[in-house]
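Can you read through this structure? Questions will come right after.
The other protein chains are all here in position, but one chain of the complex has been omitted.
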């Protein structure tokens, strides 16, 4: 039994099925494209900064920018648990590029106080949960957050992103099961980009599709072309409506591809062919979405180029500023372990401050 | 979509579908019945001993004795990971009632050296793995054992039992996934007895059936009437053949019912009605299997009564003997932590022995 | 005032706190109609319904991860792990998630939740219904640990734990769940986390313990007094993190002798931490070795559990050894 995959735009960005075209205001669509462009630029500049030794680490997003569609389909009040390639959602919701750049530099203005690998940031104000590094842990947490929303009688849903690798994690299993049995308003979005570092999807599981798991938890499932902005939007929107109607969770399997190395620490030459990558680059989500907007005459190619240029310059400015800022001070080491610092930890803090004052 | 459930005997033990009747020698069938009778008797006597304070704890098996069929369908060389209601398999394979009774009393002849709750025993000789108490852990281990068999090029399979509650455990998820992706010769047998202590199946998961999970791991699945000895036998036999043909794992969901309390510590009055229990008592696996054998003229009602009586007397004798045996000695406390006792542990041992010599 | 045992006191605390604060939710295996396998949550489902007293699937990382997600969204979950021996599937959600959320998010995302769990030996529960893993969680920055030793403390500490803005592991000594009753006030009172209690004053030897071992320790102190005329000061920690180091220091600088009693295996148990603290701060006061009486470095046994566990006699022997050193 072959699973049906929702696709609305073809690989060039033409409407495959006009009946399914969602009705989204022009300005919103353009703003979405701009966000995708920002995400792409952050990728290009981020890896350069890492290569230059200016930031410690880089996680790529290139090729998975269609996730921004989820930000349109959701309300800003809905909670989102990202994996680590979904910062487009925070940006679309208004998390500032400046904050993000400061975070990458782990400088004194970094909200995460220089504690996290660059890219692992969250924002309570934007209902964008601070991600872990251990894979999969957010899936069950998202189910719990959705349950809380139900108890609090709020008209909200929780959406959670994770990879194909994460589908093997324990928290995938408990997350879908707890979400299902409590009928909580949660949307599980698997970004099946075919690779978990060097492990290909066919070695991650013998299942043909991740979406085949939905039935085993008594929840709804749908597979989409994950590089198709409109399909992404539509699936999330429908899942949200179902959730708000009290019909429980949906598992969305987004078929996409990691065209980049896993992170700045990875070299895919050891384990995969360039051909596969090339093939997928044809399905680039930005290209497709941009062409769709050009086809609708919402923008021109020229507009797009300007958009890229403008954002590139903006980012360069922010980077220049961020680079000069100092790192967080020594005493921050002991903040936020608990709300209030207990006596034994205060002693440790004083010991350390004393030592480095002397030294 | 309703799942098909394999059933060969009706609730009275008559053949529903003679075409599906497996071909098993008469003597083997009678021996299987005797094993089921022994398991039932151990249940009755075990709880009495616990009530009398002679053993510390009792785990019930009543109503799930059809699992003995798996012992017939498997080769004695196949490994079996029991949950804790499958000792019929060990008995059928020749694990002696005497050893089992000594184990219940945790006396000096207990192979587990008085360390385990009564009922949690294994036997390497019988390829019957010593069970845990943490639920579900054996499922992934069984997959690993099956993988080892494949690497060792042995014509063997591994079968693992677990409950409906255990289907929620993390190791269910990893077990089925690892088993599937490595195409290991493992048979996953879920004894879905509708309850996990006080939690009914419908609160364990929103899935309609556990067997619905098979597809999500790319493995075969079948649901059976778990109180039907012949269905049980047939499903395990087919799964074994598939496994040996290199076609990978099968998930068998055996629909059965826990007609007893969970253990001697449990009182189901708090959480379920007696009616449901009554209904299921009509489907008693021993009654059905016995009637089948009577129908085939392999035994008479009288033979059956004698079988019960004989085994009851035997067990009483063994119990009388086991009761008089002393408990394991103090020094056994430090055995088997490692193969060889390291110096620090030897010191602890000497400290303890010295203390209790003095005391 | 109600005369009740520890099970009753915890039940009372949960009931009152759930009445006071809508955001408190209880979840775990069998916590609903069954009232928990020890009946600690008995009757709560009748009052608060199955949404707030949530029977979960059998998955401990699920229970804790779900609770973390609820706590992030403003609830105050009280998650039960049926026996603390079954907490390991949840280790990742506790160690990597609950304990680190505040820190990793620069203080933005917080996880005010309680993990309640019966722990400890003495009930013939064998390997998997007997363990005391407090040192493992004490080594995990970002989580507090409370261990009551009587019904009064159980209620007062649990209320503090539920109201704490950070995750708290609340370890319930099941061996004394029903061992004795005590007057417990109805309504609100709290015992702060981080304050030890000197339950017996003395001048010769300092004994430190918590949970059910406190009673073993107290029995030993009594025997020491009666049989040997040795005066022991007994400190009940009540919370392990934060630890009340000051109270320990005050006592040990007075007595010059120190023994801690805990039932977990010796190596790297919490008693090791107590010894280390005393040895790095007050060694010049010490008149004898810094002792610990603990379980042994073996899995928890069944038939031999009374020999495995510290007994008043074993503690007494160390008291005498320390005193006569």
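Points to keep in mind about this one:
Think of it as A, B and C in the order they're written, each chain with its own count starting at 1.
Simple rule for what comes next: contacts are C-beta pairs under 8 Å (C-beta built on N, C-alpha and C of every residue); 3 or more make two chains touch, one makes a residue touch a chain.
Because the structure is a prediction, the values reported are computed rather than measured.
Considering the intact complex, the chain excluded from display touches A, B, C. Set against the missing chain, the residues A:97, A:117, A:294 or A:308 yield one that touches it, A:117.
Between the chain not shown and the residues A:199, A:277 or A:314, the one that touches is A:199. Checked against the full complex, the one of B:60, B:84, B:162 or B:178 touching the unshown chain is B:178.
Residues 61, 85, 88-89, 91-92, 95-96, 99-100, 103-104, 127-128, 133, 135-136, 138-142, 241, 243, 264-265, 267-273, 275-276, 278-281, 283-284, 286, 288-292, 296-299 of chain C touch the missing chain (whole complex, contact as defined above). In the full complex, the hidden chain is touched by chain B at residues 79, 110-113, 115-116, 120, 122-124, 129-130, 132, 134, 137, 139-149, 151-152, 158, 170-171, 173-175, 177-178, 181-182, 335-339, 342-345. Within the entire complex, the positions of chain A that touch the omitted partner chain are 56-57, 106, 114-117, 120, 132-136, 165-166, 168-170, 196-199, 203-205, 265-266, 270-271, 327-328, 330, 332-334, 337, 344-345, 348, 352, 355-356, 359.
Going forward, only the chains that are shown with their structure count from here on.
Taking each chain's centre as the mean of its CA atoms, A is the chain most distant from chain B.
If you average the Cα atoms of chain A and of chain C, the two centres end up 40 Å apart. Once the centre of each chain is set as its mean CA position, chain A and chain B turn out to be 45 Å apart.
Along chain A, residues 170, 173-174, 177, 181 each make contact with two or more other chains. Among all residues of chain C, those that touch two or more other chains are 56-57, 59, 61-62, 89.
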